[in-house]
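A protein chain is absent from this complex, but the other protein chains hold their places.
Take a look at chain A:
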């Protein structure tokens, strides 16, 4: 029905251009499959929920260089000022900023004896007061927040409490509830009082990115270098920077306020390499398909010109227009499918190389298959225009000498 045999024999007669086409299809499938897999991976990294009210949190740093400043007092006064500013929902000090690519990482052990105790995986270690959870916009799923009278000023104070992220709780305690458990850091004990459903750390590429802990320390008091997070509605954020600057400088001018950024901006910056990779690869895929399609169109057009006489003769002998179109389509599909199979294998080999060289995950088989299907669609579009033109060749052409 599809008349594959005459098509094959005509392909065999002039081998060079179908072979070139085949080669191009093979390479394209290999590239497109691997590139789209990497793109998919990067996009899914970027789409993870962070657990923060990203666009509502404005972060900044304060550096007090006046030796007369009492850091602990200043920190309390500053936070009261921040919370009293118009449009501010809440404010808190912190030791590190979410998704910022820098911060503290630590671990707990489950017993006082260092040699026998089991250690939790490493987690992002946030230090903050009772306002921090509200500023972050994190959702408590079990237990409670810190009470205002439970906040410590130093990291070696007794009475440490911790709120952990759900993924960390799952990883260490499994289905058991972590609430009320006592953990250790050296000789210091920490009691777990709450669980939040999601709270990412600072390093977007770290394997423990979802593991976080907040401990009840108002860290802004412990050194002259402080970080604050202020929550406000996104429409109020732009005006907030100036308001914060003037309010804090009015309190004490001997300090440098810097690095005003929302968590959304920090996130954007942290993922910029992944976004870059996804963009560059997407452009590569699009351009590759474009070039393949244009090249194919050019070649089919040439073939049609060369075969004008034959096409005319076929039409004169009773072939319908759709027979002519079908001829070119089937010819294309034959090459595409053969090239697709070889290209798919090559894609997997290439994927394996990338996996062993750069510790990338292996390309799933669905990617080469999807690439072949994509190429079939693109090449169909590329062939159909010249093939329709060919079908319009009048049978009279056959009798005319060229």
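Simple rule for what comes next: a contact is a pair of C-beta atoms (placed from the backbone, for glycine too) under 8 Å apart; a residue touches a chain by one contact, two chains touch by 3 or more; residues count from 1.
The rule we apply is simple: contacts and distances are computed from a predicted model.
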Quiz item: Which one, "Formate dehydrogenase major subunit", "Class I ribonucleotide reductase maintenance protein YfaE", "Universal stress protein" or "ABC transporter permease", is the UniProt name for the chain you do not see?
Solution: "ABC transporter permease"
Quiz item: From the list A:281, A:324, A:348 or A:372, which touches the chain that is not on show?
Solution: A:281
Exercise. Could you tell me which of A:147, A:223, A:356 or A:392 touches the chain that is not displayed?
Key: A:223
Quiz item: Quick one: which of A:66, A:176 or A:323 touches the chain that's been left out?
Solution: A:66
Quiz item: Per the definition of touch given earlier, which of A:147, A:272 or A:352 contacts the omitted chain?
Solution: A:272
Exercise. Go through chain A and note every residue touching the omitted chain.
Key: 16-17, 20-21, 23-24, 27-28, 30-31, 34-35, 38, 63, 65-67, 102, 114, 154-156, 185-186, 223-225, 254-256, 258, 269, 272-273, 275-277, 279-281, 284, 287-288, 291-292, 294-295, 298-299, 302, 305-306, 354, 358, 360
